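Got a structure for you, written out below as structure tokens; questions coming shortly.
Shown here: the complex without one of its protein chains, the others still in place.
Presenting chain A:
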Amino acid sequence: MKLTKTLLGALAASTALAGAAAAQTEMKLWYHGAGNDVESGLLNTVIEEFNSAQSDYSVVVESFPQQSYNESVVASALAGNLPCILDVDGPVMPNWAWAGYLQPLPISQEAIEGHLDSTIGRYDDEIYSVGLWDAAVALYARQSTLDELGLRTPTLEEPWSKDELMAALDAAKASGNYDYALDLGTAWTGEWYPYAFSPFMQSFGGDIVDRSTYASADGVINSDEAIEFGEWWQSLFEEGYAPGTSQDPADRDVGFIEGKYAFSWNGNWAAAATLDAGVDDVVFLPAPDFGTGPKIGAGSWQFGVSSACETPEGAAAFVEHALQDKYMAAFSDGIGLIPGTKEAAQMTVKYADGGPLAVFFDLSEKQALVRPVTPGYVVAAKVFEKALADIANGADVADTLDAAADEIEKDIESNQGYGH
């Protein structure tokens, strides 16, 4: 008897709830941050405030672990089951837009006024996604190391040249104080390789694909400049400046903090941990200039509207709501990302002028170059990663880059040019 009553009660309650929500159109949002409590908490605040601020739409979030997020989206797209609002990684966005998973985001120009260019996902002259933050990479060093080795501190205006970088690595190696002079993070397989290392190649004058047509890679990824980059890349490992692809992931995380490495090529997300671990005199140096200007990667997670969404204007309203400075500042304080606007940066502890990480905002603004904006990037990135790992392990540079060019072109061909 009691059970029936409880059931009836529950039924009545759920009907009442459904009744209240009927006025609002429900929009599902998929997010990549499952397992991160701080991040989920922040996102829930954004959603709750959006749902109570207007009466037309109500957003419901479903979180996935980042490792399997892309697979989940692809699988549900194939099954015709996409949510309304999708969280998408910057470089993957063109692939999803081309595949028809995403539709253009009808966002107003004012909402993105003054935002870091790298937080706005453009493809085919349309805006498909906008992010609340960006990430940036810098050369971590200790001021004491620079002083001891007698090195000039590079600045954004005057970064190190290739020779200065190599002189610094030589000095660090000769000092005998370190296991390795430079930690590149070769332990982090996957997107880290194209994100962190393709800007080196671009600074040399090469690139992954020809950005003017996106139809070929021959003569770009295996150009003379790219081969010069490859020779330099190989020398880092052959001459013992940097640990190779079998680097212990634990060393990647704490090697610099423990003083095993003099320099570390790492993202802003590791900065807070480094400061917290007591490395007080850490400095975040800009990328060296290898010839055509210093460059770092850009583009992080962004929000877009799926093609299955029947209320794109509602989705856009949500994205505009989320783009408020206070949320960007909150995400930045919570999980250490670079806020999307100058104003938001001023509201944060670490990225405000004079804050310990303010330099990352400037790096993002001055050196950032987005990864090739093409649906083919997803495959080209894989090819690039393998080529760099092989070169690091001693493969012939020209042959490897030639093979990479062939493979990328084969893929472009079998996709009928990716619609470019």
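Couple of notes before you dig in:
FYI, a contact is a pair of C-beta atoms (placed from the backbone, for glycine too) under 8 Å apart; a residue touches a chain by one contact, two chains touch by 3 or more; residues count from 1.
The working rule: contacts and distances are computed from a predicted model.
Hidden from the displayed complex is a chain whose UniProt protein name, among "Circularly permuted ATP-grasp type 2 domain-containing protein", "Sulfite reductase (NADPH) hemoprotein beta-component", "Carbohydrate ABC transporter membrane protein 1 (CUT1 family)" or "GntR family transcriptional regulator", is "Carbohydrate ABC transporter membrane protein 1 (CUT1 family)".
Contact with the undisplayed chain is limited, among A:A271, A:I296, A:V379 or A:V397, to A:V379. Only one residue from A:V74, A:A111 or A:V254 touches the chain missing from this view: A:V74. Touching the missing chain, out of A:R152, A:R211 or A:K410, is residue A:K410. Per the touch definition above, the residue from A:E48, A:D248 or A:E313 contacting the chain not shown is A:D248. Interface with the hidden chain, as seen from chain A, comprises residues 71, 74, 77, 95-96, 98-101, 179, 189, 244-246, 248-251, 378-379, 382, 386, 389-390, 393-395, 398-399, 402-403, 406, 410-411, 414-416, 419.
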